[in-house]
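Below: one structure in structure tokens.
A single protein chain has been removed from this complex, and every other one stays in its place.
So, chain A:
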Amino acid sequence: MTPDDVSTALSNQGYLPDEGIATSVFLAMTLKRPLLLEGEAGVGKTELAKALAAATGGELIRLQCYEGIDVSQAVYDWDYARQLLHLRAAEATGETQTMSSTDLENEVYGERFMVKRALLRALEPVEGPPPVLLIDEVDRADDEFEAYLLEVLSDFQITVPEVGVFRAEKPPLVVLTSNRTRDVHDALKRRCLYHWVDHPGFEREVAIVKLRVPGVADELAEQVARAVEALRRLNLYKPPGVAETIDWANALGRLGATALDERVVSNTLGAVLKYREDHQRVEQHGVASIVKEAFEKGLLNG
């Protein structure tokens, strides 16, 4: 396998990686190291994990991080309702009379009453290819949870006191994403390969639009990509990401637009811009000039 193979495999799943991404993914797979992706919102970090799962045929296991996430939500929990039912049943049949409380406890805290959450599920034995574990927005979790991840990600094993050690035979392919709302701890970064995901270049963005928006006219795809490029230069609060470009092209397609014009752009700006201030800024700058830019450069290139 080479980075090119990775690139081809991902492209087949509708994700067009640039060289950097393809190489990082290749390294993550061959070195069996987690891959930490950082970048602006909407550049396709989460999308990459999905495409990767589709390409390898492994299951995508997603863990969405948030402040306050803890072991019972990320690793395992007990099915208390079933445990209680089991206890009541044991009591009703008189079993509790004959069993010691330790035995009872062992029975109730057995694997069959366990609810496995994302991290533990990612370590379970699988028949086919290893799963892809997506730990999304790890920067939102707190430090304690990050510290817990360290252990999981370096040994791919988890200890459950009542049951024992779970160790992955086939380590999952791990993708972590971060929006950089705070620094991810150095110790975690040290265990990962790191890739900063940028906005795609013009050619690649056009290709992405063509791939992701069925039936879009070549001309419209190019105009949209150019208009988005122009918008990104406007110093907006939230410059449009690839996700917005695709949304926009989709919206234009639904409206039956075959080329950008001032009216259709104004009506669909909500697909691209997510702040009132950004709308105002674009209006000040002039929608017409953006449309013009999208056309002019196209003519120059064409």
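Criterion: contacts are C-beta pairs under 8 Å (C-beta built on N, C-alpha and C of every residue); 3 or more make two chains touch, one makes a residue touch a chain; residues count from 1.
One rule holds in what follows: contacts and distances are computed from a predicted model.
UniProt lists the omitted chain of the complex under the protein name "Putative carbon monoxide dehydrogenase accessory protein" (options: "GXGXG domain-containing protein", "Putative carbon monoxide dehydrogenase accessory protein", "Cytochrome c oxidase subunit 2" or "UvrB/UvrC protein"). Across A:Glu59, A:Asp139 or A:Glu219, the single residue that touches the chain missing here is A:Asp139. The missing chain, though absent from the display, is touched by one residue of A:Asp155, A:Asp218, A:Glu277 or A:Glu296; that residue is A:Glu277. Although one chain is not shown, part of chain A still touches it, namely residues 66-70, 78, 80-81, 83-84, 87-88, 90-91, 96-97, 101, 104-105, 108, 139-140, 143, 179-183, 237, 277.
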